Every structure is written in structure tokens, then in C-alpha cells.
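Some notes on the structure that comes next.
Note that one protein chain is taken out, while the other chains of the complex remain in position.
Up next is subunit A:
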Amino acid sequence: MGGTSSKLPKDLLSEYQELTFLTKQEILMAHKIFSELQDRENGPYSSRVSMEKVLTLPELKSNPFRKRICHVFSTSDMKDGSLSFEDFLDLLSAFSDSATLEIKSHYAFRIFDFDDDGTLDARDLEKLVNSLTGETDDTRLTAEEMRQLISNILEESDIDKDGTVNLSEFQHVISRSPDFVRSPGIHSPVRRQQHSVFRAQRQAHGTQFRAERTEKRRFGHDVPS
């Protein structure tokens, strides 16, 4: 496979820097990871990566909310959870440490909204609690406990008493929790690679240069990025 490291154009890079909470280094890393994901697809230039491929990332593999995360950040018309590179950047930006509480709470709300109706009703809350507690029977809540829990949650957070938690009420609850700002950050896949990048960059430059030269000789022109 030749010409693997397709460079991100500089103006796009600066635009992404302005519009997301990621640093330049993180955006480049994200691009690299995304290109690797893409290369496993049939067509190397397809702009979207299917959900199954995205879910092979180690950061998402064991996460009980992985499918919801993909659905929420996906902008595909087919609603299949496939992510383009910009969706992927959105995902990383929302989960980065410097994202505002508002962004985090907005996306957390959408992730927890399993039926996508804009509010968290009792069914959503039940699915949420089941995702949190797990699959095995001894960690799951009994039906009675679940009913009790949901009625407690609604009593605490439903201010307009309509039986559901809407975005404002959710944000109101979250803003009172000192823990929320700390915990919801996906362990960024860009960080896991950052250590190896400084070592690999030297090698990569060398190999890339050599690869480009061989390809130029082979094809007689530049390989499109």
C-alpha cells in the first residue's frame, strides 16, 4: 500500500483547530488513525467508515454506549452510524478535556436518549441504567428497584413534571455535579499513539520519502492523496 500518509491541507487543519477543542497534534493523529481505519475498507477513498470498523477502536470496543456514540455523532443520511472524518473529529472534540460542560452535557444527553425523541423518558432511563449496571443478573437492578430508581430520578430532575427529562433539566442536574466535569472524557486514541509518534515520525519521514520516490518512478506521476 503506497502513499499511506495523505497529508491534511493546512487551511483545513487551521479550520479544524478553530472549530474544535483539539490541538493541532491531536487533529493530525486523528487523521492518521482515521486513515488506518479507512484503509481496511474496500475503497481507500470512501469518505465514511462504517460503524463496525469504528467500533474496533480499543477505546470504544468495551464501552456500553458505543453504538449510541456512533449514532449521535454520525451525520450520514442513512442513519447507519457511519462516521466521516469530520464526525470523528466531533467525537474526539466533545470528549476531550477542554470541551465545555455545555458541549459534554449536550452530547451526553443525546447519547442517553436511546429513542432519539429529544427527551429522556422512563424507557430511556431504564435502558440507561441497564447499560450502566451490566449484563449479569447479580449486578442488574430488580424490577422493583428499577421502578423506584426511575421515579426517584424523575422526582429529582423533572422540574416541569411532564414525566420526562428534557435537555435543560438534564443540564441543570449536571451543573450541580462536581464529578461530571472530570469523568466524561474518552481516553483519547490520539494520546495512546502520541508516545510512539515521536519515535515513528523519524522513521516515517524516511520511509515515506523513499516510498514516494519509488512510486513516482513506478507510475510516473504523483500518487493522489
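To be clear about the criterion, contacts are C-beta pairs under 8 Å (C-beta built on N, C-alpha and C of every residue); 3 or more make two chains touch, one makes a residue touch a chain; residues count from 1.
Rule of thumb we're sticking to: contacts and distances are computed from a predicted model.
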Candidate names "Integrator complex subunit 11", "Transmembrane channel-like protein", "Myotubularin-related protein 7b" or "Thioredoxin domain-containing protein 16"; UniProt protein name, chain not shown: "Transmembrane channel-like protein"
Given A:Ser35, A:Ser50 or A:Gln171, the one touching the chain that is not displayed: A:Gln171
Sole residue of A:Glu36, A:Glu52 or A:Glu102 that reaches the chain not shown, by the stated touch rule: A:Glu102
Subunit A, residues in touch with the chain not shown (by the definition above): 15-16, 18-21, 58-59, 61-65, 73, 75, 86-87, 89-90, 93-95, 100-103, 105-108, 112, 116-118, 125, 128-129, 132-134, 139-141, 145, 148-149, 152-153, 155-157, 159-162, 167-187
